[in-house]
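Heads up, one of the protein chains got dropped from this complex, but the rest are sitting where they should.
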Amino acid sequence: MYAIITISIVAIIVLFFGAFGKKKMILPVIFVGLPLAFIVNLMGWNQSIHYFNEMYIDDNFTIAFNGLLLFIALLIFVFAPVYYKSVKRPLEDIYALILFSLVGGLMMTAFGNLVMLFLGIETLSLSLYLLAGSKKSDPRSNEAAMKYFLTGSFASGFLLFGIALLYGACGSFNLEDIKLYVIQNQANIPAMFSIGLLLMAVGLAFKVGAAPFHFWIPDVYEGSPTLITTYMATVGKVAAFAAFFRLINSSFGDVDFLWKTSLIVFAVATILIGNFAALYQDSVKRMMAYSGVAHAGYMLIAIIALKGNAAGVLLLYSVSYSIATITAFAVLMMVRKETGSFSIKSFNGLAKHNPTVAFAMTIAMLSLAGIPPLIGFSAKYQLFVSAIEQGQLPLVIIAIVGSMVSVYYYLRPVVAMYFTRSIESTPFEAAKLYKKQILFVALLLIILSFIPGLIINLI
Amino acid sequence: METTVTQLQMIPLSYYIIFCTALFTIGVVGVLVKRNALAIFMSVELMLNSANLLLAAFSAYRNDPSGQVFVFFIMVVAAAEIAIGLALLVVVYRSSRTIDINILNRLKW
Partner (left out) sequence: MGSASLIVLLIIAIAFAVVAVYIGRIFGTSSTNSVKGEPYECGIETKGETWVQFHIGYYLFALLFLVFDVEIVFLFPWATVIRELGVVALVEIFFFTLFLFLGLLYAYKKKALSWM
């Protein structure tokens, strides 16, 4: 709760520092504000406080996911000064929008009421629409913003109509009341209720980028500025999954026959489409977008295997996915800065010029592919184990097949870096800017690989 | 307020549900069929407003104000959404001189 207030105030301060021309103050304020919010967020640990008539619930699930979101945002802000180095204007609007969307993300993990869910999703998405188009001079960025806006608001419509139908059936927006209603009427659930739940699932599947509704992801991710894409792919996805998990877990756990089949269909389609479409991409940015789709499929498995330690598994998977994605996108930013292209060819011979960055990219790719002993492996392993315990063996087999396919495309940049000679051997200038930060994130990934058990048992 | 609620309750609830579902469907079909970004905006608004109407109807039938309060929130969010949408539209129009979304195909695969 207090993290939300802190971040909102920091965002407003940032806005006004920019408006009054104090450019130098903006980033320091953010680098003080985000850790402060992180600490403030930890204060309610093990207390499970409810705010505003159960609108906002501060339990361990919330705190763990909010901590993760704040940490990811901090990592992304580490890259912001380098990414925007050539831009002279204060950029306070972009930073403030990132912070405002972070507020939306924090609300989404913590909602105790469907009103709060809707407001959180909209706060996150509305800021992201603008951020996607923040490179005003680039028509691709404009287009990405437009597409994101159209599909996103379409999805909100579904979500909202679903909420309205659920309200009609249960007479409340409160998750506890809905759970009570479900327990009382388990035998004869009205059609309105199941249709509403399905529509909500469709709306959320749009937001997380699950398969029949993933079509906007590659376009939007490719067109947006890379820093923003990183933010969308990490914070946006993790927050949406946390919201999805909380919704299903706290209200609909007892009526899994209503949603399980459709979610399994979503998950299978997402894993297959994401992995196979990623095989055919020449642009690494687009490949990462499809990889994001595929990982959304794996994370859906955590929701399907709801019982047991699913929350911990989802948290571990989110951590591994986010950190590895940030590393990969950071390398991508650097390569783009140097070669002006996102294609796989631009990675040729990177290992020779810059072994550190090539190593970081390799680590990230291997972790995303789920190669032991990196954290990506332990996350996938735990996920599959918990799914098998819930009797989802066929789903796990499909996921493993998808995972094997993914090794091919994740290794393509690695092969290009180490085994292909570059045509022109210019030393990478941009590497000087990015090197330290990339090394930091890669080291973080390696350190986290030693403590998966700690993360999974957190909640 | 009381008279409004009783007047609202004179119409059977199923009428509201059918009407709102029809509106929602029109909105969905509009988004899928229309090629003009402004027409798509309008269709999205139709979807949101059908949900609004449904919430208000349920709220009146159950004598529970929370549905109507949610409608306020939706209205504000919808206004913000349209403001952002129109701003994006202006930016896109400046760069491409059109709001036909079929032209926006630089990012197709």
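Letters are used for the chains, namely A and B, taken in the order the chains are written, and counting of residues starts over at 1 for each.
Heads up, the rule we're going with is that a residue touches a chain if its C-beta (ideal position, glycine included) is under 8 Å from a C-beta of that chain, and two chains touch if they have at least 3 such contacts.
Worth saying up front: this structure is predicted, and the values here are computed from it rather than measured.
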Contact with the hidden chain (one of B:26, B:53 or B:82): B:82
Missing-partner contacts on chain A, residue numbers: 12, 15-16, 19-20
Footprint left on chain B by the chain that the document does not show: 69, 72, 75-76, 79-80, 82-83, 86-87, 90
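Operating definition for what follows: only the chains that are shown with their structure count from here on.
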Mean-CA-position distance for chain B and chain A (Å): 27
Chain A to chain B touching residues, read off their complex: 115, 118-119, 122, 126, 129-130, 133, 136, 139-140, 142-147, 149-150, 153-154, 156-158, 160-161, 163-165, 167-168, 171-173, 192, 218-219, 222-223, 286
Of chain B, residues touching chain A in the complex: 17, 20, 24, 27-28, 31, 37, 40, 44, 47-48, 50-51, 54-55, 58, 62, 64, 66-67, 69-70, 73-74, 77, 80-81, 84-85, 87-89, 91-92, 95-96, 101, 104, 106-109
